[in-house]
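Here is the structure we will look at.
One protein chain omitted, others in place.
A, B and C label the chains in the order they appear, each numbered from 1.
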Amino acid sequence: MKLNPLNLYRMMTRMRAFEEACLEGVPTFEIHGELHTSIGQEAIGVALAHALTPEDAVVSTHRNHYHALAKGVPPRALLAEIFERETGLCRGRGGHMHPFDPDRHFSATGIVGASLPVALGYAYAFKLRGLPHVAVGICGDGATNHGTFHECLNMAAVWDLPLVCLIENNQYAISVPIGEVTATSTISERAAAYGLAGETVVGTDVEGLTEAFAATVRKTRKGGGPSVIEATCYRFRGHYEGDHDGYRDRSEKKRKRAEMDPISRYRDILIARGEGDAEGLAAIDAEARAEMQAMLAEVRSDPQPDPSGALDHIFLEEAR
Amino acid sequence: MKLNPLNLYRMMTRMRAFEEACLEGVPTFEIHGELHTSIGQEAIGVALAHALTPEDAVVSTHRNHYHALAKGVPPRALLAEIFERETGLCRGRGGHMHPFDPDRHFSATGIVGASLPVALGYAYAFKLRGLPHVAVGICGDGATNHGTFHECLNMAAVWDLPLVCLIENNQYAISVPIGEVTATSTISERAAAYGLAGETVVGTDVEGLTEAFAATVRKTRKGGGPSVIEATCYRFRGHYEGDHDGYRDRSEKKRKRAEMDPISRYRDILIARGEGDAEGLAAIDAEARAEMQAMLAEVRSDPQPDPSGALDHIFLEEAR
Amino acid sequence: MADVNQSMRRINGSQAIAESLMQEMERDERVVLLGEDVGRSGGVFGTTRDLFDRFGPMRVRDTPIAEMSFTGMGVGMAMAGLRPVVEIMFVDFLGVCLEQIYNAMAKIPYMSGGRVPMPMVIKTAGGNIGSAAQHSQCLWATFAHLPGMHVVAPATVRDHKGLMAAAIRSENPVIFIEHKELLLKKSKDFLSGAEVPEGAFVTPIGKANIVRGGSDLTLVTLSAGVEYSLEAAAEVARDGIDVEIIDLRSIVPLDVETVANSVARTGRLLVVDEDYLSFGLSAEIVVRVLERLGPGALRQIQRHAVPDVPIPAALSLEQAIVPGPASIERTLREMAAAS
Partner (left out) sequence: MADVNQSMRRINGSQAIAESLMQEMERDERVVLLGEDVGRSGGVFGTTRDLFDRFGPMRVRDTPIAEMSFTGMGVGMAMAGLRPVVEIMFVDFLGVCLEQIYNAMAKIPYMSGGRVPMPMVIKTAGGNIGSAAQHSQCLWATFAHLPGMHVVAPATVRDHKGLMAAAIRSENPVIFIEHKELLLKKSKDFLSGAEVPEGAFVTPIGKANIVRGGSDLTLVTLSAGVEYSLEAAAEVARDGIDVEIIDLRSIVPLDVETVANSVARTGRLLVVDEDYLSFGLSAEIVVRVLERLGPGALRQIQRHAVPDVPIPAALSLEQAIVPGPASIERTLREMAAAS
């Protein structure tokens, strides 16, 4: 696979700018509920975008916007959904934790541990129909202690399904550090309990991760069975917007943000390699921000859903 | 540990005779619902009886009578409960799948996967209070593919609780052979996913199993952390009384019953070793049967619960 | 759907289900069945008999005991364009997989703004036949309280077949609750609807069935309650008490119209419900009728359901709390005497 470095960089900055646009909706009460952003984890989004085809399925979590963008969900409709507008991907019914895009085989859930089972269903359907697609089920580190991790990996392994379990290990489940609730030092080593080989990769190294993830997906796509890949990273903001985040040391946060920012890391690498310069990269940043701000302005003038439609879509019309 | 061979033998025959007494209640409609017996698995009961103290806890499954006997639950009250009598352990409210004996820290559940969580609670309580007891959670092979297996072993390991997970691998979950639904060749190897060492032992060798289980319990009792021990065995009868059992080959059943009967195996060993003779052992058999038949006769004249008490015991009296 | 000219036979409830599954799977290759022991063994009640041999393991899948995940797998299958039928062996186990049932299956059509259909069936067995607290129960009201699912419980053999076909063909998620008693009952012992067409047909979901006309009292029930009530009605008919019996067939949608029309004539309503009494079906029916006919429309209201107690093991206790022919008859006589 030939990676285009500036493209990788641009994708990450667009994802971050997207999330930053979302942040603006919280203090204004345009977005309700617990908004979870992926700031600091963007390299994972890039890896998804590179390895997957439109037909592959992704089932994501409460922290899902960047996965959606990676899967090709239209940013405008996604942002409008997050801002609870009638023009949103789901007409404002779903909201930021529950975007569904059947055309791109993308969905998410706000319930921890609930993504892998659904991904398993996609994987089963692909195998039943003999299609060369994979289904990616995403879990946080916290989600891997949920029973569905065990149940789904076992089924995927025993039936040899094209399931890729992608673990985003950002080291915390809300306030709880992984070491306090997980009995192994990596999560990927648990793959052995299903006869699988798991792999842990540095999730803030966008090139390394993109290559590793692509190789993993390729193996599964070619009939090599399910895979488990863990990407280490760090959550830059509170668990949700409004989280007091008092459970993490300030000094820890400062240090980790400096060490584990996939964007600034990559910026330094590109400059060192001479593949970009500070100005050019800053221009990319600015462009991404401008794009997302323009989109935000548009979305802000979109209508809220009409209250008279509150009872629409509970049941679908029966095809007779 | 010094084992008394004739005692081991007697315990097994008593357990079997107990189950045989239960069988009599099915065609007569004295016992309702799905009665699960342990015939063929008695060595496991003996191992429990040897390793545990009265204060240890056992949380069992739908296939629980022999575990209850092993834990010291009074056979008379247990049989009466199975026969749905007012004199039963639970006044006829619980029935054969749900015997509770708080005095002996024994309980069971009819829901697969539901035993380990409860055992975990006992283990936590023992650790909190600094008591030298262990909690044994029993699972069938089928139950180990349930999410609670993963969740509970992880918690037990990370908090270092005195939990013993005892797996009865009788090779089937109702009609489904373990190999079709489990991705590893042993179950105990999954212990590694929690940083634990698991062990698989021959569950029809009463002496070997009793020693291995005792060693396991000792380790956990002494603060060595949770353990996982798998005992291989074979279910002699249908999953429940009335099961058509057409999913297992007749020839398989015949062969396995010949090879894997812990009682006849041990009988042969005792005779070969000169520690017992055919007649003496037959007398033990007869005695066990006579004991259980006498008990059955008694139970059969016990009253059914009075219908007027059907609404008693939903809520307990509040202590004020 | 027309079933005139079709040859009719008497079969039993579990055969009717198996036949319907077979015909729907033949008809539509997107239909996939999964659950514990649905394959090689043909189901613990025989409702999936022969399907494994006919369609093979990819379409008739024996699963591990992992209900949460294989229910969620059904959701993913439906999103991928299949039409899964997921068996949860006993309805009592809903507690291990409710999350995927009500947060995913039931809500995704709405959460997606109507973009994602969810043609999925949860097939399960309920009812009280002496199996104690963890293997009895009906729980239809538990599902019905949570929006987004149709909740169906057939009574006649014929409906076992026709409603299952309707559930599979529906674009919406359906909870299909079989009653163990009806699955095990012999065809010849059914009081109603044991004649079943051979070919595939659909019984629409949402239309109640007046299984017995009557003028004195309206008895509303479903599932095995229908057979129990027919028995009781035959007894009291000898004493001139003429009971109309309505089989709801589904509790979501609830056919209030049929019930209200009957009650408008009789003025007396008895709901017979094998599920728990409180916060359930019985009160909902009473209030929906009152909302339609006015607060003073009923001369008599009676609820006969399980009085908020876990199901006891002993049959002597179970019979004291679960509605059956004798207790229904008693209730009918009391109501007749009181008016």
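Simple rule for what comes next: a contact is a pair of C-beta atoms (placed from the backbone, for glycine too) under 8 Å apart; a residue touches a chain by one contact, two chains touch by 3 or more.
This structure is a prediction, so every number in the text was calculated from the model and none was measured.
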{"item": "Among the chains presented, those that the missing one touches", "value": "A, B, C"}
{"item": "From C:Ala106, C:Ala232 or C:Ile245, residue that would touch the chain that is not displayed", "value": "C:Ala106"}
{"item": "Touch criterion as defined above, residue of C:Asp37, C:Asp159, C:Asp255 or C:Glu284 at the omitted chain", "value": "C:Glu284"}
{"item": "Listed residues B:Lys222, B:Arg255 or B:His313, member touching the removed chain", "value": "B:His313"}
{"item": "Footprint left on chain B by the chain that the document does not show", "value": "57, 59, 88-95, 98, 100-102, 105, 107, 109-111, 114, 116-128, 135, 147-148, 151-152, 154-155, 158, 312-319"}
{"item": "Chain A residues that touch the omitted chain in the full complex", "value": "32-34, 81, 84-86, 90, 92-98, 109-113, 142-143, 145-147, 173-176, 180-182, 243-244, 246-247, 304-311, 314"}
{"item": "Where the unshown chain meets chain C, residue by residue", "value": "68, 92-103, 106-107, 110-111, 132-134, 141-142, 144-148, 251-252, 254, 276, 278-284, 286-288, 290-291, 295-296, 298-301, 303, 308-310, 312-313"}
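Throughout what follows, only the chains that are shown with their structure count from here on.
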{"item": "Rounded Å distance between chain B and chain C, as computed from the means of their C-alpha atoms", "value": "36"}
{"item": "Junction residues of chain A - those touching two or more other chains", "value": "147-148, 151, 154-155, 158"}
{"item": "Multi-chain contact residues (two or more partners), chain C", "value": "63-64, 66, 68-69"}
